[in-house]
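Note that one protein chain of the assembly has been removed; the remaining protein chains are unaltered in position.
Order of writing sets the chain letters: A, B, C, D and E. Residues in each chain are counted from 1.
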Amino acid sequence: MLLHLSTWSEIEQFLERSRTIVVPIGSNEQHGPTGLLGTDWLCPEIIAHQAEKSADILVAPTFNIGMAQHHLAFPGTISLRPSTFIAALGDWIRSLAGHGFERILFLNGHGGNIASIEAAFAEVYAEASFAKRRAGYALKLNNWWDLPGVVELAREQFPTGHGSHATPAEIAVTEWAFPSARKSADYAPPIAPSGPIREALEFRARFPDGRVGSNPRQATPEKGEALVMLAAQSLIKELDAFTHEPVPA
Amino acid sequence: MLLHLSTWSEIEQFLERSRTIVVPIGSNEQHGPTGLLGTDWLCPEIIAHQAEKSADILVAPTFNIGMAQHHLAFPGTISLRPSTFIAALGDWIRSLAGHGFERILFLNGHGGNIASIEAAFAEVYAEASFAKRRAGYALKLNNWWDLPGVVELAREQFPTGHGSHATPAEIAVTEWAFPSARKSADYAPPIAPSGPIREALEFRARFPDGRVGSNPRQATPEKGEALVMLAAQSLIKELDAFTHEPVPA
Amino acid sequence: MLLHLSTWSEIEQFLERSRTIVVPIGSNEQHGPTGLLGTDWLCPEIIAHQAEKSADILVAPTFNIGMAQHHLAFPGTISLRPSTFIAALGDWIRSLAGHGFERILFLNGHGGNIASIEAAFAEVYAEASFAKRRAGYALKLNNWWDLPGVVELAREQFPTGHGSHATPAEIAVTEWAFPSARKSADYAPPIAPSGPIREALEFRARFPDGRVGSNPRQATPEKGEALVMLAAQSLIKELDAFTHEPVPA
Amino acid sequence: MLLHLSTWSEIEQFLERSRTIVVPIGSNEQHGPTGLLGTDWLCPEIIAHQAEKSADILVAPTFNIGMAQHHLAFPGTISLRPSTFIAALGDWIRSLAGHGFERILFLNGHGGNIASIEAAFAEVYAEASFAKRRAGYALKLNNWWDLPGVVELAREQFPTGHGSHATPAEIAVTEWAFPSARKSADYAPPIAPSGPIREALEFRARFPDGRVGSNPRQATPEKGEALVMLAAQSLIKELDAFTHEPVPA
Amino acid sequence: MLLHLSTWSEIEQFLERSRTIVVPIGSNEQHGPTGLLGTDWLCPEIIAHQAEKSADILVAPTFNIGMAQHHLAFPGTISLRPSTFIAALGDWIRSLAGHGFERILFLNGHGGNIASIEAAFAEVYAEASFAKRRAGYALKLNNWWDLPGVVELAREQFPTGHGSHATPAEIAVTEWAFPSARKSADYAPPIAPSGPIREALEFRARFPDGRVGSNPRQATPEKGEALVMLAAQSLIKELDAFTHEPVPA
Partner (left out) sequence: MLLHLSTWSEIEQFLERSRTIVVPIGSNEQHGPTGLLGTDWLCPEIIAHQAEKSADILVAPTFNIGMAQHHLAFPGTISLRPSTFIAALGDWIRSLAGHGFERILFLNGHGGNIASIEAAFAEVYAEASFAKRRAGYALKLNNWWDLPGVVELAREQFPTGHGSHATPAEIAVTEWAFPSARKSADYAPPIAPSGPIREALEFRARFPDGRVGSNPRQATPEKGEALVMLAAQSLIKELDAFTHEPVPA
């Protein structure tokens, strides 16, 4: 089920059979000469929506703007500051937990979000911890590329030049989902440089076309499809395991 | 152009021919027995994406979670507090203005967002005002139902029972865009009550099935299509007028 | 009763016979060549204090500094940012609700406050909504010029050149209350321009003497008196209706 | 000059002859069986307005709600939290400094405000300090009872039972200014207890009628008048000294 | 006991015999030509750790970075803004109170912290006050130089040139504790100037070598030892009195 295409009473019914929900979360930021600005929120959305087709899972709307301050020197990037991100994610969590969701899995598409997601988890957990009460819900972060089997497949598909930003894997996923939005460019150098990530202007000076360590030319819609199908199945299993994970009394 | 399906260099090129962008903004909240939870962010997204098909305009990703605290007693609603909303919208605006966008039009789908959007505008303008410098950008709020001609069409389509929440107009729009997600229910009473809006539990006590003043049974995909087509054309004209609005030196 | 001229035990006794309070709220900002900087907080204060003379109502101190970022390019304006405004109004509301006030009516004197007041209402209501508990109090915003009958009288008094800032109506009210502070000036043009309101420097460029759409020369103390007397009686009725408004269980 | 009864151009002219302004600041809180809830903001307002009658000084509107969390168990008290207070006072200061005021003197009427006022000063100064630039303005806190000569007069008037809250001195000031609001009560014991001040419920348990160490029965309008006249003259001298205080280059 | 050298179960046991804890709190900021940057947090730490040797008291880790915005123009100073300070101290207090500590004494080493400490106290107390519940804990601020007898000893040791920043007393304390870190310099003038404290650049212009009113040359390790021994004994008595201070029901 897609939450946004459901009614409140359908969600009420869903809550009678499951207390688990998955939230796609990403970022809207430059992805090199050919990557879509939406790549990092589209990938988890594509995977979660694919998973939803073959399992009785509930998918929330996508948290589409993440923590991407280092990409702000490239047009089209939209970023929350970490403090804003934490406040916003907290309100999402408080809303969902208030309805009775007890397992909230965030399927993440952006490495730069990880710290802010974990900080946001701690911020809401801390309300319970300071008050000496149980939270009543469990939060989980899964990067889609870390779902069981996915990194192995990506490594097999892209033995070199996978890199860490504007990777052929994520671009392949969007090429499969949005074939008409496929772009091409000459990459120079073929594999982009790597290095530390700091503020936006330094980032652009260090990574002039926006890629980090990657060669996106290797992406194809077919590879993207394989990644999506595998990730979707892995996500279903993760949600199942998360749902049945025992919680100490 | 859809920003999220573009590359950063495509946006860089767009900025050479236009400094205007439209941001669909809404809310994810209960919409009565048959309305989709996503109604308020889907409607402006549908209209903006429709407009983009026939004009060289740029559409940002959708700000999909709004200020809906009063709907939190119905499962599936996700809400930001106004303070979170203001912080988040501020970061969107600062990101876009930083890239050189000088006219940012928010196409809004949720009445409950209006105050928080205007407060957010004032919050970012205030940075310039306190610093005694020009902002360099103009912000504009358009509710989709207030686009020229739309309210007249809706009144013609739904002379009674339009109401103010879970309206037949907004439900018709989503029925056209997502025909397979069309729902039906017995409405009792046919036209929902009206009254003041306060916190969530009072809201649910006052409006037991979530509707306010509306009779959504009148919605049809065909009426939705007419609304979308008209609103899309109006939006294009609004963007054009906004783009050419003179700014005092 | 004026709260600030009462003792705590007098308020304790008042709470035994009524749970309603009115809070004048405005702004301290430029009002054109002849309008007082205090106009927007003086008007609701004058009206509420007038009402208090003929009815057993309780008037709180005046919230005198509002959201006026757009007026900051004119000397004497003092403004809160919306986020500060929301925090401050929230603490006022929490204080009053904590004493048992169940109906808090804000009599507003500044259009620019409306969004921030409504956002503040939602911010405090949200505490109850997220916690799934009833708030226990109801908040209401009344602009003094929207009190029943007032706009009709103003339209009759000022058929043209009423405008939206530094209006003859509000200036008339202060002329009646502070006759010795009456000012005069040559207005050029007689009726000020209108247009969108953004940050402070653009505002001053667009509205060079501070007025928006108004011709304040039409103000007289006598017209002000008529407005105050009518508004005061309307306020008393509004408070009565608000007090007796049924709340769903 | 009273700022709120002036126009923006009158303030513009004032700024050509002086860069100094005084802001009355206080609190709205219980003041024992007979003290007015407004005592702490009325006293500095009364004194500053008195001073304004005999000197060319500029008086801002009164910051009337202060930090009074410890009084919240008594009806009628309205309090900001320190963090809200700091944000609000900061916006006042930024507004005034933005207009060119270089000396801002806060005439304070509430001991409980002192820490929050000084913290607010440091908060705005810190903006300059972190940015390694000069602030361009100087802030000063004067409690009205600490103005030269005032404490000596109060000690002479009230050799015993002055205390620290609901003091006969502050009550005398309001009795002079608002003779028709004079109250009486039996005080038991005549001199209230003293002790540490913590949260509101402990405060009320420790100080059952709200007074701290005081015997307000000694207040008379005549003593109030003497205090006001002396304080007003002292304030004028303080403002003059502050205006001419040299600032290192 | 030093909390940081204890285990959680040792603290659990301590809480069975005492509900009191002392927290050294200070600042890391310039202290003139010869004073250590750590002076203001080292002094209370030294005194509290000395006291702990002869009494069964519990000493928390040191809150070592305080509110020192005015010293930021001198290298090595690290400062929190007041708002940050209040948030941080609040979390310390909430953590300790959550474990059952009912008396938390802050032994302070920096005058510039006083306002922010008191504001922080009020901020956490306000949570109870707004919620109409008892806090359950008492907070107390003691500046080490105000401990009974200490100021008299310091006055005797340094009849002139004690001043208010980089005082010979505080420097003597660190000279005793860190003899190898003793510094020397020519002071010009011997006794530093005094004056108001504002933002950092003005501070440095007014107090070129960082001292305020002091002649630190008078410091010796022996005088420091006498101060520490006396202060440690006074602290033990203060803690005992605080522990046994009656609280109203």
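The working rule: a contact is a pair of C-beta atoms (placed from the backbone, for glycine too) under 8 Å apart; a residue touches a chain by one contact, two chains touch by 3 or more.
In this text, all values refer to a predicted model and were calculated from it rather than measured experimentally.
> The chain left out here touches which displayed chains?
Counting the whole assembly, the omitted chain is in touch with A, B, D, E.
> With the missing chain put back, one of A:Lys53, A:Lys132 or A:His244 would touch it. Which one?
Reading the full complex, the residue touching the unseen chain is A:Lys132.
> Which of these touches the unseen chain: E:Gln50, E:Thr77, E:Asn142 or E:Ser234?
E:Thr77
> Given the contact definition stated above, which residue among E:Gln50, E:Asn64 or E:Asn215 touches the chain not shown here?
Of these options, the touching residue for the absent chain is E:Asn64.
> Considering the entire assembly, which residues of chain B contact the chain that has been omitted?
94-95, 98
> Considering the whole complex, not just the chains shown, which residues of chain A touch the missing one?
Per the touch rule, chain A residues meeting the hidden chain are 67, 69-70, 72-73, 79, 81-83, 86-87, 112, 114-120, 122-123, 125-126, 128-130, 132-135, 138-140, 196, 198-202, 205-206, 245, 247-249.
> Where does chain D touch the missing chain, residue by residue?
Residues in contact with the chain left out: 130, 132.
Assume only the chains that are shown with their structure count from here on.
> Kindly list the shared contact partners of chain A and chain D, in label order.
Both chain A and chain D are touched by B, C, E, going by the contact rule given at the top.
> Taking B-C as the reference interface, which entry in D-E, C-D or A-E shares over half of its contact pairs by residue number?
Equivalent chain pair to B-C in D-E, C-D or A-E: D-E.
> Hey, how far is the Cα centre of chain A from the one of chain C, in Å?
47
> Can you tell me which residues of chain C touch two or more of the remaining chains?
Those would be 72, 79, 81, 83, 87, 95, 98, 130, 132.
> Testing understanding: with touching defined as stated, what is the shape of the graph linking the protein chains, line, ring, star, complete or other?
Per interface graph, the chains form some other shape.
> Among all the chains shown, which pairs meet the touch rule set out at the top?
Here the touching chain pairs work out to A-B, A-C, A-E, B-C, B-D, C-D, C-E, D-E.
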